[in-house]
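Entry: subunit A
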Amino acid sequence: MFKTVNSRIAIASALAAVVLAACGAPAATQAPAAKQKAPAAEQKASAEPIIIGVSGPLTGQNARYGEQWKKGFDLALEEINGAGGVDGRKIEYVFEDSQSDPKQSVVVAQKFVADPRIIVEIGDFSSGASMAASKIYERGGLVQFGMTNSHPDFTKGGGEYTWSNSSTQSQLAPALAELAVATVGLKKPAVLYLNTDWGKTTYQLFEEKAKSLGAEIVANEAYLPEEKDFKSALTRVRDANPDGLILISYQADGALIVQQLEGAGLKLPIVGASSLQSPDFLKLGGKAAEGVLLRAQFLPSDPQPRIKNFVDKYKAKYNETPDFFATHAYDTIKLLKEEIKIGGATREGVKTALAQLKDVPSVIYGKVTFDKETRRVSDPTFVNLVVKNGEFVAWEGK
Partner candidate 1 sequence: MSSREIGASNDALLQLSELDTFYGPSQVHFGMSLHVRRGEIVCLLGGNASGKSTTMKVILGLVKPRTGEIHFDGHDLRPLSTPQIVRLGIGSVPEARRIFGAMTVRENLLMGAYTRRDRAAVAEDYERVLEIFPRLRERLQQRGGVLSGGEQQMLAMARALMGRPRMICMDEPTMGLSPLFVDKVLDLIQTINAQGITVLMVEQSANLALQIADRGYVLQNGCIVVEGDARDLLLSSDIQEAYLGGQEYVI
Partner candidate 2 sequence: MDPTLRTFIDQTINGLAIGNVYALTAVGLALIFGVANLINFAHGSVYMIGAYVGWVCVTWLGWPLPASFAAVAVVCGALGVALERFGLQGLHRKARIAPLLATIGISFALDQATQLLFTANPQSFPNPLPAERIALGGVSIGAIDVLIAVVGVSTAGILFGFLRFTQLGWALRATAQDRDAAQQMGVDVEGVNRATFGIAGVLGGLAGALVGLYFATVYPTMSFQAGIKGFAANLLGGLGNVPGSIVGGVVLGLVESYGVAAFGATYRNLFAFAILIGVLVVRPAGLFSRRRTLPPEPMTGTFVPNSRPVRVPRAVVIGGIAVALCFPVLVSDPYLLQILTNAWLLAMVALSLTLVTGTAGQSSLGQAGFMAIGAYASALLSLRAGLPFEIALIAGSLIAAVLGTLLVLPAFRLRAHYVAIATLGIGEMVNQVIANWDGLTNGVLGLTNIPPPSLFGIEMVTPRATYWYSLALLLLAALLQLRLLRSHLGRTWRAIREDDVAAQSAGVGLNRYKALAFAVSAGMAGMAGAFSGHMYSYINHETFASSTSILALTMAILGGMGNMVGAVVGAVLLTALPEVFRGLVDYRYLVYGVVLLLLVRFRPQGLLGTV
């Protein structure tokens, strides 16, 4: 039954050797994940591509967000590289899976920092994973560009190397309150919010603004990200007799809530945060999503050319309507391209160029300019949407 001791040591040490050897390898051998189909004629043989690092979830609990990002990236790069790239250099990205786990995002951060080809980093997805890596990016002099990081302290974590084009709650929440209280006229709303840094901050800012507008929040229910059964919480909401429901939710949980409303005996006007704006919310919410109002940042069916062009191209490529995350990813790549044009394809260049950007076209915001103090988008615009016949359409008031 027992092998000799020597053979076992041999196995163990062989394994260890393989692992360590392989550890050293991937940095050198890993090919960029993006596959470009630019015509050969347009390529300059000598030009090295410009590389963007992406740290995000491709496996694990949040893998679906990483998948959406990829779609947005690929579409944007197809356009940019199809048009010859920047100064004749193609842009590519390296997507490293972090599972949105801080243990792995710091490893990825070190990997990117150490890879001189990488001039800017995008991600990570969750606050825990992103902010654990911020200091590493700051020390490495590599800009960390967050797309989903609305945590109020995110852009403080890595000093002037941390930027984000995610609108903050301080912008979104008051806008949401204005829609719900001032426009729709809810005086006694109930709020359901996701118990994460995002949901909680949004709720607190919403409450502040709603009160100042004269509304009283009769019930507030926080719920965990993995929650699927809202019936008990909704029964509590029902007992508070609200005149409307505010959803500070993501797509899947928001859809579950609207579906379970009827079961809880609730029929109320619903006003949701922009995060609900996704084909998934429509798909998962089905009929129950009809009539939900959103304070959102863009409307896919908006006839404005900047939006229509994007949505059409996206639909042609993926046969689905883009969601908030894919659109953000698309926007971000386009934005970074502008930076590179101004500041050059270096890390320092990216940092300085971000502050100089002015009115960069964006699908979501229309035009983006960064606030140099907060390193976030200044004055983002919002639109009101309503779900009608399974689609988001502009809401023109009652």
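A quick word on the picks: all candidates are chains of the complex that A comes from, given by their letters.
Following the convention adopted for this analysis, a residue touches a chain if its C-beta (ideal position, glycine included) is under 8 Å from a C-beta of that chain, and two chains touch if they have at least 3 such contacts; residues count from 1.
All values derive from a computational prediction rather than experimental measurement.
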So which of these touches subunit A in the complex, 1 or 2? 2
Using the touch definition up top, name the residues of subunit A that touch candidate 2 in the complex. 2, 5, 8-9, 11-12, 15-16, 18-20, 22-27, 29-30, 33, 58-64, 66-68, 95-97, 101-104, 106-107, 109-111, 113-115, 126-128, 131-136, 139-140, 151-153, 156-157, 195-197, 199-201, 221-224, 226-233, 235-236, 238-239, 252, 255-256, 259, 262-265, 280, 283-284, 286-287
